[in-house]
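Next up is a structure, given as structure tokens.
As you look at this complex, bear in mind that one protein chain is not there, while each of the others sits in place.
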Amino acid sequence: MGVAISIQDLSFTYAYAETSRPALRHINGEVEEGTFVVMMGHEGAGKSTLCYALNALVPRFFRGEYTGRVVVHGQEVGKARVAEMSRRVGLVLQDFEAQLFSTSVELEVAFGPENLCLPRDEIERRIDRYLRFVGLAEMRRREPASLSGGQKQRLAIASVLALEPPVLVMDEPTTDLDPIGREEVLTVADTLRQEQRTLLIVDHDPETGVDADQIWLMRDGEIVAQGPPRRVLTDLPLLESCGVQPPSTVALFQALGWPGQPLTVEEAIAAIQEHGLAQPRPLQVPTASTDGRPVILEVCDVDFVYPTRAVKALSGVNLEIREGEFIAIVGQNGSGKTTLAKHLNGLLKPTRGEVLFRGRPVREIRRTEIARCVGYVFQNPDHQIFAGTVREEVGFSLKMAGMDAKTIEERVAEALEVVGLSGYEEEVPFTLTKGERQRVAVASVLAAQPQVIILDEPTTGLDYRHQRSMMEMLRALHRRGHTVIIITHSMWVAAEYAERVVVMKDGRILLDGPARAAFAQEETLAEAALRPPPLLRLGNWLGTSGLTLDDVVEELRAR
Amino acid sequence: MKAAFTMWKNTRMIILVAVCAAIYAAALIAFKTAIPLIPGITEVRVANIFPMVFSLLFGPAAAWGSAIGNLIGDIFGGTLGLGSIFGFVGNFLLGYLPYAMWTTLKPIADGERELALGNWRAWVLYILLALISSAACGVVIAMWLEVLGLVPYPVLVTIITVNDTFGSLIGGLLLLAVYGVVRRQLRLVWWDVMEPEDIGKPAAGVLGAWLVVIGALAGWILGAYILSGQALIVGVITTVLILLGAVLM
Partner (left out) sequence: MNIFLYLDEDTWFHRLDPRTKIIGVVLLFGVALVFNHPLYMAGIALGLVLLAAAAKALPNFWRMRYILILLVVFSTVLWPFFAEGPTVLWSWGPLEVSRESLMYAIAMGLRLASFVAAGLIFLSTTTNEEFTHGLIRLKLPYPVAFAFSTALRLVPTFAGAGATIVQAQISRGLDVESGNIFQRAGKFIPLAVPLFIYAVRHTNMLAMALESKGFNPGAKRTWYLNPQMRRADYLVLALLTALFLGALFLRLRGYGAVLPRL
């Protein structure tokens, strides 16, 4: 087998960047044809820049100081134009919304081959082949805008594959997807591997890296480790220092001093059985009850139908939320999570049934008043940030409520302190990082001091480090007495932070209970196409009742 | 005017055309009935806060973007017709004139592309250009609809002028909020995106700019209030002046 990619001492510094720090520093690497490389690292580690350096976006599209040499299938990238590289390297980006620009699915796939001046019947052949490849053959005539997230990302992959590049690079292709969408995309990646294509994927989830031929671990523009997953993914201090979530099975085994470095739950079970490390027991779920606390929000037999659609987005939903609870609502996109949450602050009005806030129908509460009772943080902070300073942004809802300048000042300072952004008052929100903008959005809702705070996907798009700090912040809020409700796709987030988990499917509540009990019901979760995080899958088999690594370790030590 | 044609060589400029068009069209559709002026007849086109902002940031991409965006607004609104032709031209001007006149309307303009938004002089120019570009857009569209016999000139020219001026003035707040981000963070202002040799120099910029000023104001005030009986002739002559001025810049 030949060498597909060879990188020699590559360094790059963006022109016009906020800092003059190089984005890439002395990168070396070699990828054999037909192998699978997973790149991991914290936000800003240089993963995306490295992807762009493979198809000449760096240094052609992004200008800057470029030294070193990158060769892909015999072509030196630094000397080629992006359009020329498109025959050798396909690039799929994280944001599926921003890489589709055609008015129909088949034209999206036709676009690349058209640029290559291929004859019409060859284009036809490629559309057929690659739409079938990603499982979208039935959707040929659809509008790309009408597809689900997973379908859009698969379409983006097909549209790149249609150029038939020997190397495919995917920059966080699953970050913005729900679990089903993620599964769909990873299945496509798997098929590509079987076809012996060279594949580079950037991903945050250690589970993706398990099957890779090589893991490239990046930190601050450098590659700090390069090698097979079994070597790289077991070096926990190194992973932590790169802001990458370590595989919890490895972490568990290391903490207990057990032999072996299992990367998957299956390996872990095999190792435990082989060495007789612990005896599985039936799971005893502790019944921590919250029933004593007063009910703050009540959803009574609610149906909801969107005006433009025929199907019920919610049907017969009943839910009681008590003061001071920490609830995670989980389920696939389209299962009704967000629709349900938007009923809680009256953004949507039920078609049938009633939503009560402290016994009062939400539909009767005025807008400015409900903002002070139930705060709602939208998924994408960029959907609400508009002001020139953080101070103005965070104080917006207070100004709308007609408060005086002094009170606003105090409340803003308080909210910023809670989210850890004290001293940012005069910053321009747009120039902050994604994680910081997310915090500004949270602060702007907190400033109104709502008893209940709802967050839609608070950790999506953040790296592991920022996910942790966001969730720690919510935990602190919860300790201060707020009722916290999150909508999330991330199972470990739900497991580690929420007290109670509500699983939704097709507009109904499929499962509702204390977190540990909910994650014990693997079969019911599977109906919603969800799986507990690896630690709890292992815990379900072992019969441990802990939700975090430390709890499980302690429990197993005590046995 | 050269940049308005050479921009089609530049991928980012082409996409800016599409993005401007899509925002404008989306806003046209979304806010179609937000604030009725005369209920059932015309509304404040809230979407009109965008074209002038686009123009000063994205230059020629804004001209084509506003034109295409308005056309798409017609398509989705179901009002695609012969009137759409000059709707295209009028909205092109709305996106073209502000950036073209920003450097050429001397001595009010100082010739710098950079928007010195902290400076009162920049805002005097902004307000003036808001009025001129809106009136130019109004004259061109009203002239054509009068020719087609769809809507009387004097009514429409005033509605469009007032409406678009109002929109562009509100747009000033938008510009203030986004200029820094677009200029320094996204680096998408048109004179950064385009190659200097593609931008070119105006043929007779100052003359062109003043022709547009005369054409736009005369077309509106004479046509609507003083010579409304001869509205068609006034409309045609001033349209020619405006288009000639536009080409010279």
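By letter and in written order, the chains are A and B; residue numbering begins at 1 in each of them.
We take it that a contact is a pair of C-beta atoms (placed from the backbone, for glycine too) under 8 Å apart; a residue touches a chain by one contact, two chains touch by 3 or more.
Fair warning: this is a prediction, and the values are worked out from it, not measured in the lab.
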### Message
One chain is left out of this view; which of B:I29, B:I199 or B:V236 touches it in the full complex?
### Response
B:I29
### Summary
Missing-chain contact, candidates A:G46, A:G112, A:G221 or A:P350, resolves to A:G112
### Query
Out of A:R132, A:R367 or A:R557, which is the one that touches the chain we can't see?
A:R367
### Task
Pick out the residues on subunit A that sit against the missing chain.
52, 55, 57, 60-61, 82-83, 85-87, 90-91, 93, 95, 97-104, 106-107, 110-120, 123-124, 127, 143-145, 156, 159-160, 163, 308, 342, 345, 347, 367-368, 370-371, 375-376, 378, 380, 382-387, 396-397, 400-401, 430, 444-445, 448
### Touch residues of subunit B, complete complex, unshown partner
8-12, 14-19, 21-23, 25-27, 29-30, 35, 40-41, 44, 46, 49-50, 53, 64-65, 68-69, 71-72, 74-83, 147-152, 154-155, 166, 170, 173-174, 177-178, 181-182, 186, 188
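Note that only the chains that are shown with their structure count from here on.
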### Message
Report the inter-centroid distance (CA atoms only) between subunit A and subunit B in whole Å.
### Response
41
### Query
Hey, which residues of subunit B end up touching subunit A in the complex?
18, 176-177, 180-181, 185, 187
### Task
Using the touch rule from the top, collect the residues of subunit A that touch subunit B in their complex.
16, 101, 386-388, 428, 430-431
